[in-house]
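Complex shown without one protein chain; remaining protein chains in place.
Right, chain A next:
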Amino acid sequence: MKRIKIWAIPAAILLLMLPFVVQMFDNADFLLRIAVMIGIYIILTLSLNIIVGYAGQFALGHAAFYGIGAYTAALLMVNYDVSFWLALPAAAIVTGFFGFLLGTPVMRLKGDYLGIVTLGFGEIVRLIFVNWIDLTNGPMGIPGIPAPSLGSYTLGSNMDFYYLVLVVTVISVLIIRRIVQSGFGLNLLTVREDEIAAESIGIRPMKYKLLAFTIGALFAGVAGALFAVTAMFVSPDSFQYVESVNILAMVVLGGTASIPGSILGATILTVAPEALRFISDYRLILLGLIIVLMMVYKPSGFWGESKRKRNFFGMTGR
């Protein structure tokens, strides 16, 4: 029953050894920082993929959920001395709750309308971060987010952050995989493809779209909390509209409704801008170009669902 893929062991060793390998370079901290961001973006991309890829709901405000998670964790840790290990699930739950609240009216909208409303939501949330100065400290952001501690050990270095993000990312990937490789995942794909067919076999489209939106928001909250604690600082600048576009581009590039696709898309689009610093002025144009080109020429992405393991239900009929 239990079979571990042959590539899993070397991959695990590589991921565990990476911080030590990286020490050989003189920009080790910078490289670790990129690795941390890859992990955070993998969670973000997967969470958006549940909404966009599986449920087929074209949402454009994912940075808002990312931001709500980050601010929730930051405020709890800075203002109320809450431990990171509590702030992380709290951020997830609060963000999931916002997803539920927003999803209730918004999931009734279709296509462009949904895109525009979620875009507006993203801007409103950012404006709240900027303007509710009593709570959020406005554009100055919240500095001094304390490092998490594990017993008497404080996770304060970039290497510590790397392992923290690695663990949370791996757990998130495994949980999301279980969530989508299930009847729930099949229901989402059915709703995405044909709501009338879905209703004809007893599926309530609204229920599943809302659940997808809530779960997607919840994991964006996890990513937000990781960002807050590893950057040790949050400000509205990190949660602009371009961030939503960035995450969407990762989903589209890697492939909709595909977990390996999301991991691939997040990795490429986190590394590429760093490697190609000189084009940073054109980042938004390039992201737009990627989304348009992919949608036109390779709508299922580089590792899309055509490569998925058949039978999401995880069982065999033979």
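Criterion: a residue touches a chain if its C-beta (ideal position, glycine included) is under 8 Å from a C-beta of that chain, and two chains touch if they have at least 3 such contacts; residues count from 1.
The rule we apply is simple: contacts and distances are computed from a predicted model.
Selecting from "Electron transfer flavoprotein subunit beta", "Fe-S cluster assembly ATPase SufC", "Succinate dehydrogenase" or "ABC transporter ATP-binding protein", the unshown chain of this assembly corresponds to "ABC transporter ATP-binding protein" (UniProt protein name). Residue A:193 is the one among A:193, A:237 or A:274 that touches the chain missing from this view.
Annotation: of A:6, A:24 or A:201, A:201 touches the absent chain (contact as defined above). Although one chain is not shown, part of chain A still touches it, namely residues 175, 178-179, 181-184, 186-187, 189-190, 193-194, 196-197, 199-204, 211, 215, 305-306, 310-318.
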